[in-house]
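Entry: subunit A
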Amino acid sequence: METILALAIALLAALFISAPFFLRRGRAGGDEYFPDPRAEKAKELGSRKDSLLTAIKDIEFDYGLGKLSREDFEELHGKYRAEAAGLLKEIDSLGAGGPADGSDIEDDIEKEIRAERSKFAFSYDDEELEKEILRAREVSWNDSPARYCPKCGNGSGAEDLFCSKCGAKLDQPTETQNARPL
Partner candidate 1 sequence: MVETGKLSIFLAFAISIYVVCASVYGARTGKSDFVKSARNGVLAVCFLLIIATAALVHSLVNLDFSLKYVALNTSTDLPVIYRITSLWAGQAGSLLLWALILSIYSALVVLDTRTRSRLLMPYVVAVLAAISVFFTFLIGFVENPFEALPVAALEGRGLNPILQNAYMAIHPVTLYLGYVGVSVPFAFGMGALLSGQLGDEWIKYSRKWTLFAWTFLGVGLLLGARWAYLELGWGGYWAWDPVENAAFMPWLAATAFVHSVMIQEKKGMLKKWNMALIILTFFLAIFGTFITRSGIISSVHSFAQSDIGPLFLGFIAFILLFSFAMFLYRIRDLESENRFDSILSRESAFIFNNLLFLGAAFAVFLGTVFPIMSEALTGNKILVGSPYFNRVNVPIALVLIFLMGVGPLISWRKASRENLMKNFLVPVIVGAATAGVLIALGVRDVYALLSYAFCAFVTATVFTEFFRGVSVRSGRGENPALAFVRLVSRNKRRYGGYIVHIGVVLIVIGITSSSVFVTEKQATLTKGQSLELAGYTLTFQGIEQYTTDAKNATVAKLEGYKNGKPIGPVSPEKNVYKYEGNREINQETEVALRSTFTDDLYVILMSYGEDGAATIRVMVNPMVSWIWSGGVVLLIGAIVTMWPGGRKEREEVFVRYTLHDRDGTAKV
Partner candidate 2 sequence: MLKGKLKFIIAIAVIALAVSYLVYGGVKDTMVYYLTVKELKGKVPSVYGERVRVSGNVVPGSIKHGPDGSLEFSISDGGGDIDVAYSGIVPDIFKDDVEAVVEGEYGSNNVFAADVLLAKCPTKYEDTEALYNSGSEGKGVNTY
């Protein structure tokens, strides 16, 4: 009795392991396990874009917490945006459509970033809350930045009157409540 059980188990294991070889005959052929480089590339670009959008949020947060210096934040912010734009372009070129022109891409990024934000807004606007958390830290120490230019989205110090990047006049700190980066 036990011999039968043992043999059954062995047989079962052997069948299970060799199944991929048998099952293959039924298929049309073509080795689909190893990825199609094109699809894989598109997937990778998509993930990379997602991560860049998250990263933009992350550096905003880190900057607000004082974990990134202002120059670093500005540079990273610009770099990520540029990189995201490049990625979108590449994704488009991988797809059916031809390369889009620059301004469209800028718009697309704006849209994506907004979408990224709204994705995590539950009943409250979490994004706003997070900003406010940052601001609370600023206020409690009564110094330093975490304001954004209402025009170009560049970060600026509390003492600045004009945006260091585009030269737009900056709002008073109390009005930054509604200012959004980008």
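Keep in mind how these were chosen: all candidates are chains of the complex that A comes from, given by their letters.
As a convention for this text, contacts are C-beta pairs under 8 Å (C-beta built on N, C-alpha and C of every residue); 3 or more make two chains touch, one makes a residue touch a chain; residues count from 1.
Keep in mind that this is a model prediction, so the values were computed, not measured.
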Identity of the candidate that touches subunit A (this complex; choices 1 or 2): 1
Partner candidate 1, residues of subunit A touching it in the complex: 2-3, 5-6, 9-10, 13, 16-21, 24, 31-35, 43-44, 47-48, 50-52, 54-55, 58-59, 62, 65-69, 72, 75-76, 79-80, 119-120, 122, 124, 126, 129-130, 132-133, 136-137, 140-141, 143-144
